[in-house]
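All protein chains of the complex are present and in place, except for one that has been dropped.
To keep things simple, chains are lettered A, B and C as they appear, and every chain counts its residues starting from 1.
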Amino acid sequence: MTSTSSTLVLDPDSARQGYDRAETVRVAVLGVGMMGQDHARRLATLTAGAELVAVSDVDVARTDAVAKEFGVRAIHDPKAAITDPEVDALVIATPGFTHEELVLLALDAGKPVLCEKPLTTSAQTSRRIVEKEAELGRRLVQVGFMRRFDAGYQQLRALIASGEYGAPLFLHCAHRNATTPPNFNSEQLMLDSVVHEVDATRFLTGEEIVAIRVIAPRSSTQAPEGLRDPQFVIMETESGVLVDVEIFVNTTFGYEVRTELVAEKGQARIGQHEGIVTQSAAGWGGSIAKDFKERFGAAYDIEFQRWIDAVRDGSNVDGPGVWDGYAAAAVCEAGVRSLHTGERVEIDLGPRP
Amino acid sequence: MTSTSSTLVLDPDSARQGYDRAETVRVAVLGVGMMGQDHARRLATLTAGAELVAVSDVDVARTDAVAKEFGVRAIHDPKAAITDPEVDALVIATPGFTHEELVLLALDAGKPVLCEKPLTTSAQTSRRIVEKEAELGRRLVQVGFMRRFDAGYQQLRALIASGEYGAPLFLHCAHRNATTPPNFNSEQLMLDSVVHEVDATRFLTGEEIVAIRVIAPRSSTQAPEGLRDPQFVIMETESGVLVDVEIFVNTTFGYEVRTELVAEKGQARIGQHEGIVTQSAAGWGGSIAKDFKERFGAAYDIEFQRWIDAVRDGSNVDGPGVWDGYAAAAVCEAGVRSLHTGERVEIDLGPRP
Amino acid sequence: MTSTSSTLVLDPDSARQGYDRAETVRVAVLGVGMMGQDHARRLATLTAGAELVAVSDVDVARTDAVAKEFGVRAIHDPKAAITDPEVDALVIATPGFTHEELVLLALDAGKPVLCEKPLTTSAQTSRRIVEKEAELGRRLVQVGFMRRFDAGYQQLRALIASGEYGAPLFLHCAHRNATTPPNFNSEQLMLDSVVHEVDATRFLTGEEIVAIRVIAPRSSTQAPEGLRDPQFVIMETESGVLVDVEIFVNTTFGYEVRTELVAEKGQARIGQHEGIVTQSAAGWGGSIAKDFKERFGAAYDIEFQRWIDAVRDGSNVDGPGVWDGYAAAAVCEAGVRSLHTGERVEIDLGPRP
Partner (left out) sequence: MTSTSSTLVLDPDSARQGYDRAETVRVAVLGVGMMGQDHARRLATLTAGAELVAVSDVDVARTDAVAKEFGVRAIHDPKAAITDPEVDALVIATPGFTHEELVLLALDAGKPVLCEKPLTTSAQTSRRIVEKEAELGRRLVQVGFMRRFDAGYQQLRALIASGEYGAPLFLHCAHRNATTPPNFNSEQLMLDSVVHEVDATRFLTGEEIVAIRVIAPRSSTQAPEGLRDPQFVIMETESGVLVDVEIFVNTTFGYEVRTELVAEKGQARIGQHEGIVTQSAAGWGGSIAKDFKERFGAAYDIEFQRWIDAVRDGSNVDGPGVWDGYAAAAVCEAGVRSLHTGERVEIDLGPRP
């Protein structure tokens, strides 16, 4: 099996060896919807070595309001932000369909980018970015697969890599949201949610996914009319690991992401509920995360810190890159096809540049 | 959806209302291999109202040894045991291929039978027994699906039946054994192990299973050469509940049966590890059941007590019956076909007499 | 340190070696309040080898009603039940102040007794029974410390006895009830509840308790006026193990008994919540036992089965005996003294006959 990712598993102790760093990295955030605002706040208050200097959004009023809140520049044209000489690096949190153009411009400008998933909205356009970055000969783009920075995923990957439990056989995954935004459609379960399981599978196993099948059981009456929710996704990796994913985005009450590894000589689970455990007339137990921010907040924090560290060191970005974004897009495209046909669909990524 | 089972969920408090019972029930155990001996011991020492009076096995030496151990009669011909006037009821724990003949004889003799699964080795022969019992007009046969008497399954069934969590959408199941006996073949994962998940699904949902598909991922190098282990089984019920089963019978270290319900407004899990939790240089945690006796010992005890109670009361047997045995056989046959073809196979049980 | 108990840890596999047993044991239950009725039902329906033949209670109407329910004789004078030639063995579930007289009569009659705790209401009277039984030269009395038959306590005792974790240093215990009956007083927390921790400590460590101190923190406003609830009890064993007990009998919502061992090289906990685990709008978790019947029902079942097995075998009773009942009474008396004085009180059991 081929190596699928240039992502290193990051040892927090060894990772920051050089302290003789460049100055603070000046960052502009493109797109300041919910996600972009969260990232702006992260950069402004929590990421060491980063300085939020500008925000940019097609919504002019929103741009101005957010800029004012953080005391930074409002740049109304995202393209201008990319080429601005006082911007060192970019976070892209605009809608997915804009990513291709913005990332290509950032590559032209030679500036590091942290691009929220998806890298682009199709395998074909993502492939174009893979080739463009390969021509440049250096890594500039990191894709926002934040789970790679979650402690549980890191532990599980290390366990698999250790070989202690023999070869992996199954990954059983569940991805549950409380509710979906209006107009969420059946394809988005794959493109917005399962995309994370796709990347997690590649991260955990170090293998590409070669086939996918989507089965839609009865839909929940709690889901909006017409939405195929839940769905059940079955993926196969190069070596034959079977990955099943329950994707259910209208659980009505909580957010949950769990993965169970079944290997030849052992099993392991991540994503269990943690925190305070109570007993009262309501029984014993605890609370369930409300949303992805609660579940993966720490992973985002680490993702940003590591990205800024890498940018500051002048080294290449070392998180998930354009190939990872391309592979995820290709698998999800196949998944959407399977949702419509009910058939198993094979994935061929072609050669890696 | 049709009701699939005459099994009542048993309320331990209300179940034994009549104390004005007949005398002790005299039981013969047919087949005294590992399972039959275990049942003989149970009847001899633990089941109130039962008296073990005879054992019978084609292995004459074994029959004599076990009879001597328990101080009961050795009857070398199982058919003679069935018609023996001093035997009131029968436990059948002989190999599956003998069940059809023995159960039919017991029906002829009008004696209550607790028959270990499978009821018979084919849907066709099980169907014959269904019809024969229907002609008699009273229930005499209980099939040994002991999980129905496990506290966890009872709780989960009650939760589903309450409707509190809305309609069920998924059952995620895992069935793991430490190792398999010699000459265990790929079909037996379905016939000997998944058969329990088939019955459990029917018990929990109150629905028939209408389709099955078996996917065989890479086999574990820890499994015997040639055995397709693990397998992944996907079943669909009448209303569209999707049931996935990881069946893995060479985990190398332990026995585990777990089920997770995903319903519209809640989830629930049974089969978690229980018992003492330790902390030491080895980490924190506990031990894993070695085998089905450890995991389901209490369920067998209750199964036997309830069966003897019913026999003693002169009431009909009220545990899982011949229709349950037939339905399980039909689904497992379809599963074996799917294992060989890779295709989804539909199941048609025909009319229930 | 001296050995404190003749109780064997019972290996369920080896325990019932002899099947050539006497006939069924005919049992009378003395006292048919809530506890006695529960035991009557157990003997009538669940305990193999037992036959409930009579019930007896000073409340004539209740005696008649319960006798009718179970189809057995009503004997209005408990003393007559003890000497009745058709009664082989006795369960005593009358109020504690009657135990001394009834147990002594049973010893006179040479009949096996399972006496609910307390053995008697004072150390002095319990001591008298110890001496009386010693004169008889055989064990006839078992005291109803059912926790010794709970799987968790058995596992914890075995772990301590194995020496794997070195010497025990602490037992941290919690004993919680939902509510107390009317007129429950501050002493009863010790006499009715902590008495179980006293016996459990002796069972687990194999040591006598040499000192006790009771600290009463602020009382809960949920407890009845005037009741010192909760209390905090600190006991010391011969070798210096420190045992702390939170006793809290008006938690308002549930019943819970937990013990944590802290030993030199490891720790272990028993009494965690078990059973189905759910997720819903209420959070994740499970239900809490309502009362001791739910928590220790299986332990009572095993206690009774083992007692009947021993009686039937003609062997001596092998559960907790009169010395255990006496030691518990002596420690609890000291505890009541400490509750009143706030001082540490030492216990001297005197020589064991």
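Keep this in mind: a contact is a pair of C-beta atoms (placed from the backbone, for glycine too) under 8 Å apart; a residue touches a chain by one contact, two chains touch by 3 or more.
Just so you know, these numbers come straight off a predicted model, no measurement behind them.
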Discussion item. Going by the stated contact criterion, tell me the shown chains that border the hidden chain.
Written reply: A, B, C
Discussion item. Touch as defined at the start, partner being the missing chain; which of A:L159, A:A174 or A:V245 qualifies?
Written reply: A:L159
Worksheet, complete the sentence: Among the options A:T221, A:T278 or A:S315, the absent chain makes contact with A:T278
Practice prompt. May I ask which residue of C:E246, C:E274 or C:D313 touches the chain that does not appear here?
Written response: C:E246
Worksheet, complete the sentence: Logged for chain B, residues touching the omitted partner chain are 252-254, 256, 273, 277, 279-288
Discussion item. For chain C, which positions touch the chain that isn't shown here?
Written reply: 166-167, 169-170, 172, 174, 215, 217-218, 220-222, 230, 232, 234, 236, 239-242, 244, 246, 248, 251-253, 262, 264-267
Worksheet item: List the chain A residues touching the unshown chain?
Response: 16, 19-20, 41, 44-50, 69-71, 151-152, 155-156, 159, 164-165, 265-270, 272, 274-281, 298, 305, 309
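Please note the rule applied: only the chains that are shown with their structure count from here on.
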Discussion item. Need the CA-centroid distance for the pair chain A / chain C, whole Å please.
Written reply: 57
Practice prompt. Determine the centre-to-centre distance between chain B and chain C, using the mean Cα coordinates as centres, and give it in whole Å.
Written response: 36
Worksheet entry | Multi-chain contact sites of chain A, meaning residues that touch two or more partners | 252-253
